[in-house]
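Missing here is one protein chain; the remaining ones are kept as they sit in the complex.
Order of writing sets the chain letters: A and B. Residues in each chain are counted from 1.
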Amino acid sequence: MDKLVDKRRVTVTVNGEERVVEVEPRVLLAHLLRQGLGLTGTHIGCDTTNCGACTVLVDGSPTKSCTMLAVQTDGHEVRTVEGMAQASELHPLQEGFKEEHGLQCGFCTPGMMMSAMALLERNPDPTEEDIRWALSGNLCRCTGYQNIVKAVLWAAKKMQPAVTA
Amino acid sequence: MYPARFRYEAPRTLDEALDLLATHGDDAKVLAGGQSLVPLLKLRFAAPELLVDINNIPGLGYHREAANGVLEVGALCRHVDLEYSEVLGERRPLMASAAPLIADPIVRNRGTLVGSLCHADPQGDWASVMLALDGEVVAVSATGRRTIPMAEFVTGPFQTALLPDELAVEARVPAPKGTPAGRYLKLERRVGDFATVGVAVALDLDGGTVTRAGIALTGVGGNNLKAVEAERVLAGSTLDTATVREAGRLAAEAARPRTDHRGSAEYKRHVVATFVVRALESAVPVAA
Partner (left out) sequence: MTALDEIKIGGLGSSRKRVEDDRFIRGRGNYTDDITLPGMLHMEILRSPLAHARIKSIDTSKAWQIPGVRLVLTGEMAAQRNLAWMPTLSYDTQAVLATDKVRFQGQEIACVVADDPYIAKDGCEAIDVEYEPLPPIVNPAQALAPDAPLIRDDKEGQTDNVCYQWEVGDKEGTDRAFAQADVVSRLKLHYPRSHPSPIENCGSIANFDPATQKLTVYMTTQAPHIIRAAVALVAELPEHMIRIISPDIGGGFGNKVPVYPGYVCSILCSILLGKPVKWIEDKSGNLISTGFARDMYFDGELALRKDGRILAARFHADTDQGAFFSDAQPSKFKIGLVHSAFACYDIPVGHITARGAYTNKAPGGVAYRCSFRVTEAMYFQERMIAAAAADLGLDPAEFRRVNLVRDEQFPYRTPFGFLTDSGQYHKCLQIGLDAIGYDQFLKDKEDAAKRGRRLGIGISTMTEPLGAGNSREYDILGIKMFDSAELRVHPTGKAILRTGAKTQGQGHETTWAQIVAHELGIPAADVLVEEGDTDTAPFGMGTYASRSTPVAGAAVAMVSRKIRAKARKLAAHLLEVSEEDVEWELGRFYVRSAPNRGVTIQECAMAAYGNMPDGMEPGLENNAYYDPPNLTWPFACYIATVEVDPETGVWDVLRFVAVDDCGVRINPMIVEGQIMGGLTEAYAMSNMQFITFDEEGNCVGSNYMDYLLPTAWETPGFELHEVVTPCPHHPIGAKGVGECAAVGGPAAFVNAVLDALSDTGVRNIDMPLLPDRVWEAINTRADISGAPPVRTD
């Protein structure tokens, strides 16, 4: 059966590690990550590219992994929530989400943090409005977003270089 | 959620892509940003035999102003590139106003302006912008190259004038004459929603006089449409209140909205008129 199925070799760097996989062209990036590579931190919430739960960083850019074919990542870099923490040290966003109660069921959280990470890279000192705008592609049903905004502000503050008087 | 099987090619040069389209164009779909196509594949509303992924073709991601002032937007220029562009600046206010309103911030990272025009969704925003600016699309094939004016580019819902062997490689926007002004207003029920009503207004001004007006509407017809009578009444005017209101009224008349779960036809016409007036009023700040 495998001979009849057209699989492509894809070389993709995931969370800093080069992975080589064989995957059918029709397979979505989200499924490659979750089933192919066992990285189940990226979640699938909808089927119309609306909810953003599946958001990962492709070459540093937030991307809905359900709306990209796995084969398209050949030669590219993907970062998921599993790659946020460095060794055992959490990323300030991860800390911030815990400190400010920015999550409840946790399902939208990885995607939310990915979008927030890209925001802070582009704009290290965002306003509440900036944050709400940047996260408007990620849906949450539990928190009402207010604590998510606080979590990102917490992280932004922590990530700013210390100011000497 | 799970696309049907298709053959997949990722050409590395434009010629390769054109060869594929020359041979297989009838059964093929071009994949650029994928933010419209991949959802269709997942729901199996589209089931092409062949997918031609053009993302590996170098040199298509640009947007730039040429020496003659024409804005050139390459096939792989993403919405986000335009949203944060330093090129658009004050010379392309309508485009700068529209870019942040396309879909949502994540989709904007991959979706492309040219791709959006080729998808020709009647509720797509860029087509209205391009109509208002009298833009054009450059299409190439293995046998030649042609420029298609925006007004002729979209031929029906999800249909364009592109032939099966053609690839749209660039969108062009003419150089502004005089002082450009413009605004895109979109009634969406939430971020990421399609426009219930969208209004694109582009003006060229000489001092306080309008030398050219472009008005195009989203979501109120079979396709994006130009409000030609409204444009005419504005040309040569100084944007006095009466003329602005008349332009709104004429634009509403040009609209052909349907009554559906987004609202009645009458409502949509009213929003068209309101948005045209507001876009004109805010595009050029009223002198104190």
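The rule we apply is simple: contacts are C-beta pairs under 8 Å (C-beta built on N, C-alpha and C of every residue); 3 or more make two chains touch, one makes a residue touch a chain.
This structure is a prediction, so every number in the text was calculated from the model and none was measured.
Every shown chain touched by the omitted chain in the complete complex is listed here: A, B. The omitted chain makes contact with just one of the residues B:Arg12, B:Arg146, B:Arg189 or B:Arg232: B:Arg189.
Mapped onto chain A, the footprint of the missing chain covers residues 1, 4, 24, 26-27, 34-35, 39-48, 50-51, 53, 80-82, 84-85, 90, 94, 97-99, 101, 103-110, 113, 131-133, 135-149. One chain of the complex is left out; on chain B, the residues touching it are 1-5, 44, 104, 187, 189-194, 196, 258-268, 270-271, 274.
Following the convention adopted for this analysis, only the chains that are shown with their structure count from here on.
Rounded to whole angstrom units, the spacing between the C-alpha centres of chain A and chain B is 29. For chain B in complex with chain A, the residues that touch the partner chain are 1-8, 10, 31, 34-35, 38-39, 41-43, 51, 53, 55, 80, 103-107, 109-110, 191-192.
Interface residues of chain A facing chain B in the complex, by the touch rule stated above, are 6, 8, 24-26, 28, 44, 47-50, 52, 55, 61-64, 66-69, 71-72, 74, 115, 133-138.
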